[in-house]
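Of the protein chains in this complex, one is absent; all others appear in place.
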Amino acid sequence: MKWLKAAVDEIVSGAKKAIEEMDEKQVESMIQMILEAKDKKIFVVGMGRSGFVGRAFALRLMNLGFNVYFLGETITPAAGKDDLVIAISGTGMTKLVVSATSVAKEVGARVIAVTSYKDSQLGQLADQLVLVRGRTRTGWPREEDYLSRQILGEREPLSPLGSIFENNCMVFLDGLIVELMYRMKMNENDLKMRHATIE
Amino acid sequence: MKWLKAAVDEIVSGAKKAIEEMDEKQVESMIQMILEAKDKKIFVVGMGRSGFVGRAFALRLMNLGFNVYFLGETITPAAGKDDLVIAISGTGMTKLVVSATSVAKEVGARVIAVTSYKDSQLGQLADQLVLVRGRTRTGWPREEDYLSRQILGEREPLSPLGSIFENNCMVFLDGLIVELMYRMKMNENDLKMRHATIE
Amino acid sequence: MKWLKAAVDEIVSGAKKAIEEMDEKQVESMIQMILEAKDKKIFVVGMGRSGFVGRAFALRLMNLGFNVYFLGETITPAAGKDDLVIAISGTGMTKLVVSATSVAKEVGARVIAVTSYKDSQLGQLADQLVLVRGRTRTGWPREEDYLSRQILGEREPLSPLGSIFENNCMVFLDGLIVELMYRMKMNENDLKMRHATIE
Partner (left out) sequence: MKWLKAAVDEIVSGAKKAIEEMDEKQVESMIQMILEAKDKKIFVVGMGRSGFVGRAFALRLMNLGFNVYFLGETITPAAGKDDLVIAISGTGMTKLVVSATSVAKEVGARVIAVTSYKDSQLGQLADQLVLVRGRTRTGWPREEDYLSRQILGEREPLSPLGSIFENNCMVFLDGLIVELMYRMKMNENDLKMRHATIE
């Protein structure tokens, strides 16, 4: 099991380092934008493995009381002025994510890009960039459209390197939820009481 | 309930007429292409309501023993030479469907387009066109990318007119399954026996 | 293509007849309950092919301005008093649908059951039954839990008979949307204007 152990070490220490190296101003700005969207809609978008991480994050935002949607699911209302889009794409090039985000800007929504590449299309069009390192771009992907990549069988490398962006994001975003919980002065008991009134 | 009744009449008689008017050569060719894909992979693709109709059809193809996938779901292998893509899009313009289908052609897959517009991009690039009338294009959609349409809140009209393509497709494709079942000389008892061996 | 044609005839005339035979009081009551849920949450639930029909219906309710969710998708908030659950199950026995519906009743939500069997568990626990004929129960299913049925490969018959409940529901629910649109005095132009303000 030496490969498993080596991979786990690489993932864990990679996540630790990646988050230490994040720009605190970017994170603080992301937190403010989320808090300001309390009475607005929040849309999370991402494809493939980034999409699973995005869904897990969206679920938590809903638990915190935000009015949140995951783009591409059945029920997704229209976005409007001052709504918030949180786009997750390691390369910042995933076509669907870029085009949806670009349309969101046109209707006046604000955009946070969680990506490894500040110079990517996604990075360029975002109101707020949040750099999370981890995605490498060694000649890949040739195809930037998710369904087309499915057809071609394109994928990230299987080595820890290929998973590290999503792992880093999952840890970062779970940490962010805890930070938001404290900022909103909610604690587990408050939340339980909120539930109690429903039941 | 007069509107409900009028709408139901319009949907039902519309479906009847739409299928009567279909080109038998197109349908026969679609049947042959599906039967020839018995030892290959079949990919169904469609967005929004067309996607739900496509999923219901894919489920039935799987029940008939085909090796079928719905594009965009978690598990979708790569397509290759002589695999079959069945693309469902009323306008024939849905960007994701067009681009995925176009990539499929590049890798040697064969493409069936189920659409209301033979001159659409999808209609043009397909190996086999299967015209199902029902989708109108009165100034709509401005945006051809599905996630972008979600962001904009764009949608088909709510009148029966806006649903009629999907209704026509659902009836047509359910009928096609019955035709395939007879062509493959399967009947319900055969299928039950096939199941019995599994259990 | 004689089987396709025969199947289409059966589906189309079956849908026409099924909807003519529906109990107007049940439908009227369903309409009222939906209209009364305008400022509440509506949850649609169904598995397999009924789930695809349910999603298509939920999408339309959202287009009409309702606050609607499809149970099982990533983002589903908690239900509360006077929220509305619309449960679609031909047999009325699908375990997940029955148990979710039963819990919804405990928290004070109102339940509409769209089913072929008034004596089914679902039919019994609903506040309002809406009978749509079409599902037969000839020895099937042995297993009422959807994931378990996937594991066993259990499914409805492939003959038109096996699809007819979902077809009937799709036509009925699309018609219902048109009825709701008129009752709410919305028309396509109103809806376009509503969209214009968003953009």
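Note that the chains are named A, B and C in the order they appear, and that numbering of residues resets to 1 at the start of each chain.
The rule is short, and it goes like this: a contact is a pair of C-beta atoms (placed from the backbone, for glycine too) under 8 Å apart; a residue touches a chain by one contact, two chains touch by 3 or more.
The structure presented is a predicted model; accordingly, all values stated were derived computationally and were not measured.
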Could you list, sorted by label, every displayed chain in contact with the chain left out?
A, B, C
Filtering C:19, C:45 or C:86 for touch with the omitted chain leaves C:45
Could I get the residues of subunit A that touch the absent chain, sorted low to high?
1, 3-9, 11-12, 15-16, 19, 24, 27-28, 31, 48-49, 52-53, 55-56, 59-60, 63-64, 152-155, 157-160, 163, 166-167, 170-172, 174-179, 181-183, 186, 188, 191, 195, 198-199
Could you list which residues of subunit C touch the chain missing from the display?
43, 45, 71-72, 76-79, 85, 95-97, 99-100, 102-104, 107, 109, 143, 145-148, 150-153
List the subunit B residues touching the unshown chain?
55, 58-59, 62, 68-70, 73-75, 77-80, 107, 195, 198-199
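Here is the rule we go by: only the chains that are shown with their structure count from here on.
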Could you work out which chain's C-alpha centre is the most distant one from the centre of subunit C?
A
Could you work out how far the Cα centre of subunit B sits from that of subunit C, in whole Å?
22
Can you tell me which residues of subunit A touch two or more of the remaining chains?
77-79, 107
